[in-house]
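Here's the structure we're looking at; comments come further down.
Apart from one protein chain that is not included, each protein chain of the complex appears where it belongs.
Labels A, B and C are assigned to the chains in the order they are written; within every chain, residues are numbered from 1.
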Amino acid sequence: MPEMTYLQAISDALREEMRCDERVFVMGEDIGTYGGAFKVTEGLQAEFGADRVMDTPMAEAAIIGAAIGAAVVGMRPVCEMQFSDFVACCFDQLVNVAGKMHYRQGLAVPIVIRLPSGGGFSGGPFHSQNPEAWLMHAPGLKVVAPSTAADAKGLLIAAIRDPNPVCFLEHKNLYRRIRGEVPAGTYQTPMTARVAREGDDMVVITYGGMVWTALEATEDLEGASIRVLDLRSLVPLDEAAILEAVGDCGKVVVVDEANATCAAGAQVSALIAEQGFEFLDGPIRRVATPDVPIAFSPPLEKALLPQVEDIRETCRELLAY
Amino acid sequence: MPEMTYLQAISDALREEMRCDERVFVMGEDIGTYGGAFKVTEGLQAEFGADRVMDTPMAEAAIIGAAIGAAVVGMRPVCEMQFSDFVACCFDQLVNVAGKMHYRQGLAVPIVIRLPSGGGFSGGPFHSQNPEAWLMHAPGLKVVAPSTAADAKGLLIAAIRDPNPVCFLEHKNLYRRIRGEVPAGTYQTPMTARVAREGDDMVVITYGGMVWTALEATEDLEGASIRVLDLRSLVPLDEAAILEAVGDCGKVVVVDEANATCAAGAQVSALIAEQGFEFLDGPIRRVATPDVPIAFSPPLEKALLPQVEDIRETCRELLAY
Amino acid sequence: MATSTTSQPRAAEVERLTLADRVDLLRYMLRMRGIEQRAMTLYRQGQVPGSFYDGLGQEAVSAGAAFAMAAEDRLCILHRDLAAHLIRGVEPERIFAQYMGRCSGLTEGRDGNVHFGDRRLGCVGMVSMLPDMMLVAVGMAMAFRIRGERRCALTWLGDGSTSRGDCHEAMNWAGVQRLPVIFVLENNQFAYSTPTSKQYAVNPVERAAGYGFPGVSVDGNDVEAMFAATLEARERAIDGGGPTLIAAETMRMHGHAAHDDMAYVPSELVDHWRGRDPIELEEGRLVAAGVDVEGLRAEVGVELEEALRLAREHPFPAASSAREGVFCEGEAQALGDGLARWSGYA
Partner (left out) sequence: MATSTTSQPRAAEVERLTLADRVDLLRYMLRMRGIEQRAMTLYRQGQVPGSFYDGLGQEAVSAGAAFAMAAEDRLCILHRDLAAHLIRGVEPERIFAQYMGRCSGLTEGRDGNVHFGDRRLGCVGMVSMLPDMMLVAVGMAMAFRIRGERRCALTWLGDGSTSRGDCHEAMNWAGVQRLPVIFVLENNQFAYSTPTSKQYAVNPVERAAGYGFPGVSVDGNDVEAMFAATLEARERAIDGGGPTLIAAETMRMHGHAAHDDMAYVPSELVDHWRGRDPIELEEGRLVAAGVDVEGLRAEVGVELEEALRLAREHPFPAASSAREGVFCEGEAQALGDGLARWSGYA
């Protein structure tokens, strides 16, 4: 199997899908000639032309609205937000037009919104956000957040083939840092959780970029056997896998990079507190970014985003509980 | 003390504040000549003129952006969204410009956004939403949601005098249904929780319109002593009051009208699961609207929004736990 | 640079209407008014949940524009445009059922009043947020252009909606990509209670030039003029000539919704427009052409009473179905074709 970066895996998924389904096209700001702010679409315009790899005006609401329109007449648009932070600029089109369409009138909206998200490189308050919770709280949107190169490709293909609007969170900090074996051709990764590491003393439940932070933090924790559950999909949320992990481990740490209040982690924790209560051998601990904009200067950003040491410390405390 | 409706209390707060602080002005769609879609601002333009009770173009982003600009040069704008659902149309201005301003540059943004919210009268998917969780997940925004007439007035005055952006959720279903004694003149209700009913067998934690539903549901539940905690403020969230109630009661039901996933109730539940775990005598049960757009037709809407019977049933189950 | 022009019903297009076409145009306007009048009564009787919006006095805008659309064209119909649904093929019975929240309504009770569109007839139902559908129409037109199809998309928008950012993003994008899309600006003088003077300093029809396509002012109460202007725009669109903004001047003769007594509207204004009723205007023409207009009115009345009688009997949706259908489980189905009523398409 070819080895590639997380970023290459995303490009590969786009290329494969565009080759085998002419309805698929990508659109966004600077994605054509330039190949995208992160070069995810580099080379695609040369292969597929300017109509299928479309440089749009700088207008996020228009990108989503136009994608919805194209989708309902038979296309399969894949939109890129230059940074996931800009989803705030098309929030209305996404939650009100795309999200509610099928429930209201039985009309499917097969669109994918690629959202380069996350911090860790001094992107500052407007280029470091993790908007997944906003999207999870909007009925009718699916939300996925791969952590590995193979899942990035498989989940993007699954998202493109899904008849619903799917928000695809790709963590900028994984783009070039994470490599892995990626099957050639097309395959779909199911929108279910994945056990990133087995273990039964405690489970760390997370997704996206934090999967790697969690793995590193729990690698060698006084010999404790710590499971890491990579959710992969947030909507649908693999409740069975979460509860199974809680049942096996009894102690739970929920980690997300987003601001803590009403985050994905809050939902996971609330789910467990309601349906997994009897399995719990201790409080459900959370590690997340406090409710603060992501600061620019390295020492500040580091103090805000969950670090390996923060997770390790929380795990230690809970193990000792 | 004069008795008035929840709606009159809100109008009263606006009138009192505009009388005693000339920096305060209200702006929104159809709020001047017409007095607002719900008549909250009726009569204000006659008293204060068209500049201080301003009919704006139909442009939500502009309403929030203009309010921010006016605020930083010394005004105290109070904006009305015709329905809280339209906050999606100004989401970017609210979360990125208003919410992050003080943290980034020490510049305060004293604005209030009035958000007529909630369902129960066949408003359908676009006129029934409860957007508070989206706002709670945006650092820098305060979020309050009164349930009584007296608190509506006191919290609105507190919001107007607060140097930060405050989202004021006023539940449409309480406007004319709820009356109560309201102190004359100006007073501020603290952004803390309130015990709506004492009790120590179980606590129902909720806010806004659901406070009344919860009170009715738990009025006479096989003689159990059930506390109802009215959060009143979601940001800041009165964690001490929540944990105290859990400590006293041991059993918790969290109720909100919003869609369940990543809702305010999920945050409350996650907080308790982490910091109140040892007090718990059972799972933290939640009652909320499923992740479905709020349907229009009465039998569908009723099936989606939490009803007295849903809360009562959940409480019964938990009491029996 | 194209600038705005006022087009009177131009011989060229109007002459392509047969007498039968003109009778049809009147029929659809009569149906729209008849349905909305009955629905208003239903609302007062408490049979219509929520609120109720109608398009009294604006019937020509949707009838004339929709009549010029081909089966393969796609529409996003707004809340004052009921005639467009009828022309695409929606039966009055299902519209009554929709208003009453019955399971046989177009949204099966999920959405209310005019927030509907029959996907099998090439229509996307509007959302409440205005004018969001302009961007959806732009996207449909973009797909037509990419696939090289001779089709176009059309949507309506109100005068108040021109203030929203989405209106600009749609007009700009359509202009840059020269898309086959038609925007029908329905200037009914008010946005809820807000007069156009508080909405814009310059008539938005003037803005089309700034986006690189023509803006055309039309008498929105003249159904034949609306048809003519739309047909002209459609032919330009499918020939690759790009978008058109059609500004239809009309008047909202009722309040914003059923609850609104529109006390804020000067009575002279209402009187002025009452004298320009679009249905009476067309009836006058057809009477002169020897058409039995009274007979047509009676026919429509009977048809609608029967539709209403049947709709009243439809059940409400089952509470148990409330959670179904948030996501599409099967294959995504694209929009189907609507009916094309104009004889020129036969």
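Assume contacts are C-beta pairs under 8 Å (C-beta built on N, C-alpha and C of every residue); 3 or more make two chains touch, one makes a residue touch a chain.
Everything numeric in this text was worked out from a predicted model, so none of it was measured.
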{"item": "For the chain not depicted, the shown chains it touches", "value": "A, B, C"}
{"item": "Hidden-chain contact residue, picked from the options A:R19, A:R176 or A:K302", "value": "A:K302"}
{"item": "Touching residue (missing chain; options B:L7, B:V40 or B:V97)", "value": "B:V97"}
{"item": "Omitted-chain contact residue, chosen from A:A59, A:M136 or A:A150", "value": "A:A59"}
{"item": "Sites on chain A contacted by the missing partner chain, in the whole complex", "value": "29-30, 33-34, 37, 55-62, 83, 85-86, 88-89, 121-127, 290-293, 295-300, 302-304"}
{"item": "Those residues of chain B which, in the complete complex, touch the missing chain", "value": "25, 51-52, 56-57, 59, 61-62, 64-75, 77, 92-93, 96-97, 100-110, 139-140, 142, 163-164"}
{"item": "Interface with the undisplayed chain - residues on chain C", "value": "1, 162-169, 172-173, 175-176, 178, 197-202, 204, 206-207, 209-213"}
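Going forward, only the chains that are shown with their structure count from here on.
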{"item": "Touch-based graph of the chains, sorted into line, ring, star, complete or other", "value": "complete"}
{"item": "Approximate Å spacing (C-alpha centroids) for the pair chain B, chain C", "value": "37"}
{"item": "Contacts with 2+ other chains: residues of chain C", "value": "107, 110-111, 115, 127-129, 165, 326"}
{"item": "Contacts with two or more other chains, residues of chain B listed in rising order", "value": "85, 88-89, 125-126, 291-293"}
